[in-house]
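Structure in structure tokens, see below.
Missing here is one protein chain; the remaining ones are kept as they sit in the complex.
After this line comes chain A, so read on.
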Amino acid sequence: MSSQKKRSSRIEPFRHRVETDPNFFEKAWRKLEDAIGEIYNHNASGLSFEELYRTAYNMVLHKHGPKLYDKLTENMKGHLQEMRTSIEAAQGGLFLEELQRKWDDHNKALQMIRDILMYMDRTFIPTNKKTGVFDLGLELWRDTIVRSAKIHGRLLDTLLDLIHRERMGEVINRSLMRSTTKMLMDLGSSVYQDDFERPFLEVSASFYSGESQRFIECCACGEYLKKAQQRLDEEAERVSQYMDAKTDEKITAVVVKEMLANHMQRLILMDNSGLVNMLVEDRFEDLTRMYSLFQRVHDGHSTIKSVMTSHVKETGRNMVTDPERLKDPVDFVQKLLNEKDKYDSIVTTSFSNDKSFQNALNSSFEYFINLNNRCPEFISLYVDDKLRKGMKEANEEAVETVLDKVMMLFRYLQEKDLFEKYYKQHLAKRLLSGKAASDDSERSMLVKLKTECGYQFTSKLEGMFTDLKTSQDTTQGFYAASSDLGDAPTISVQILTTGSWPTQPCSPCSLPPEILGVSEMFRGYYLGTHNGRRLTWQTNMGTADIKAVFGNGSKHELNVSTYQMCVLMLFNLVDCLTYRDIEQTTAIPAVDLKRCLQSLALVKGKNVLRKEPMSRDISDNDNFYVNDKFTSKLFKVKIGTVATQKESEPEKMETRQRVEEDRKPQIEAAIVRIMKSRRVLDHNSIVTEVTKQLQPRFMPNPVVIKKRIESLIEREFLERDKNDRKLYLYLA
């Protein structure tokens, strides 16, 4: 080496001598091309994965990525076109099979190709934002095969045809369906939706539209709903078997719309088989099905609710306004209870205890029960019947259940104060005649009323019970303290606190001397221990037990009312009396006396007296005798007061008037209470507030409220505002 000028030593980079083989790409590609061909020919086993991978790798490294990609695309297209030809050639049922087979092949091939070209997939493709190998393969499949002119339509038609046949009852190859739809899904959800799902839904819609039309012409509602349910179940199953899960919701919506929503009104209102018919005949199964099916329809439940409501209101109205029904109050109420039971079980069984349905029922009941203003009276009579001796439900639990049900009806009443008045009357009668069957049941009913309406409602009623208990003690005390009673009849006194008991004006009658004596002794005893009180004998409410010996020798013990006792005792002194005689001697008021005599002389089996003439009516000069031919199978004969009847018209008017009178102070109290706290209020607000406050007891009439306000203005509790005419002011 010749010495040279000093140069800085440089380390030269190692230069790999790459022989740029001009045919490198061609050679490499051919290798791959052949390999791909083998792969598609199911001949992949002979290939060396490693070599192929390396080849591809090198190509990419040498910046042949783009060319490789394009060649690949072209190549795959070519193979796919071949496949297409064979698919197109398939006949009939083999079409789907061939498609499936080729799809499998393509998938397998794609995987291998992707593996081979992995390097390109990971480097070239992302950098150049190209579709990955696998996805490219799918896209090519989609475009070359699925969406090709000849295959596209045929594929869809085939699928839809198979589905249609299955709907009509044929058995089809479900696994083939499954793999076909899966293929579409693999190609992308938009492919599945555009190329299958949407047309499927459209075709289904027209199918079900037609079917529903046919069914509805010939089927009853219940039958139709059964079929609709079947179809819904079927479609759901179909989807789960060979479609994408997301289609379930959509096809269900289609079936619901075509079979149910479009025909909803017609179905529900169908004559002889629609909702009303189902309700009337308690067809629980059909009702349950209707409830669950129409849950899916917009406004389905509200339609059912409104049809049910108007039906219940209608039948209810007929029930309470039917004059035949009104003849027997107990039966009337029983029918109401039965109706309530019926609908309760429908709501529980078929409407899964849906609260909104329960509420709709409640408002319907409330509506029609208040159409008849005798309901408060009748319900009280029903309870009276149940609480008397000799009722059918012997055991306590059954009575409890019945009372609870009655309370449900009670809640619907708007005029609860009217009920209270009747209940008091009936309770008084029960207690005084000793007809209350079970003290426990009576008290239980009181507790229920108290829970519902508050202490005020029942405080007086409870007072009645207390009075009886105290009276028992007092009578005992009287007998203990009085030793000189001798032969006097035994009395049992019930002392009623005025105010707790329903008031009945009572004109005194002349008691037989034996009774008079001992009763005055009792009065003396009582007033001795209770200073400052006043006792008035209520001769229209008592009873007496009399021993009678008749002319024919028969002996009986008669249970009679006080009035009847006064009349009968007269015959101890004389044999014959005219009506006028009796009237004068006993001083019993005419109306009561006539009724009393009728019950003694004109009732078969109880005619202890004889009347001449035998006419029904009683005139002044009619003669009365003891009926010496009287017989009865029983030793003890009851001729006493009749069971509690429903009121006659005049009595009813009177009770109502009294209730209206009672309401006036309550309304005034409410007005004053409201104005005291609000100070200034306009007319409509007062009416609203008053109604709200008094609703638990009764519904106040706005005209009555206005009158009360005016009365309060006159008495200077309120005044009108001078500037704003709508306002009232509270005057402290």
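Convention: a residue touches a chain if its C-beta (ideal position, glycine included) is under 8 Å from a C-beta of that chain, and two chains touch if they have at least 3 such contacts; residues count from 1.
By our rule, contacts and distances are computed from a predicted model.
Q: Which of the following names does UniProt give to the chain that is not shown: "Regulator of G protein signaling 11", "Actin-related protein 2/3 complex subunit", "Septin 12" or "Defective in cullin neddylation protein"?
A: Matching the unshown chain against "Regulator of G protein signaling 11", "Actin-related protein 2/3 complex subunit", "Septin 12" or "Defective in cullin neddylation protein" yields "Defective in cullin neddylation protein".
Q: Where the complex has a chain not shown, which of A:Lys77, A:Lys150 or A:Lys726 is the residue touching it?
A: A:Lys726
Q: Touch as defined at the start, partner being the missing chain; which of A:Asp104, A:Asp299, A:Glu654 or A:Asp682 qualifies?
A: A:Asp682
Q: Over the whole complex, note the residues of chain A touching the chain we left out.
A: Residues of chain A in contact with the hidden chain: 682-684, 703, 706-707, 709-710, 713-714, 720, 725-728.
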